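Reading through the structure tokens given below for one structure.
Here the complex is missing one protein chain, while the rest keep their positions.
And now, subunit A:
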């Protein structure tokens, strides 16, 4: 069975909560899941992942969370060949700021550049909306599950 890696970058913990939800949704469908903060992920391990779900919030002037920035830097420095890696992307942000959800775009662009293939649509949660992030995460993960290899 495919192992789903749910990899998150967070500062206030909301992205971690969403990562837990996504892992739970996949776990309920019988997938083995690994949840890890991006600080604990070695970019050289990425190439071996079949499915990686990236979850990231956005900070400051559209920047990556402190825990995701070193991972992004390493991606661009080490440039692993990610062809064969399928990934999905879930962003969290707050639309009172212009650069709302910029960080997940930054991560996504790097992954695509290195040959990874995105599955599903990029989710962009808006903290200023009335929909809780966990609700969007559940719905989005269910949709993603329909795109998974049987």
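As a working rule, a contact is a pair of C-beta atoms (placed from the backbone, for glycine too) under 8 Å apart; a residue touches a chain by one contact, two chains touch by 3 or more; residues count from 1.
Methods note: contacts and distances are computed from a predicted model.
Remark: of the listed names "GldG family protein", "1-acyl-sn-glycerol-3-phosphate acyltransferase", "Na+/H+ antiporter subunit A" or "ferredoxin--NADP(+) reductase", the one matching the undisplayed chain in UniProt is "ferredoxin--NADP(+) reductase". Among the residues A:28, A:42 or A:78, only A:42 touches the chain that is left out of the figure. If you put the hidden chain back, the residue from A:34, A:76 or A:139 that touches it is A:34.
Contacts to the hidden chain, counted on subunit A, fall at residues 3, 11-14, 17, 32-36, 40-42, 45, 59-61, 65-66, 94-99, 126-128, 130, 132-134.
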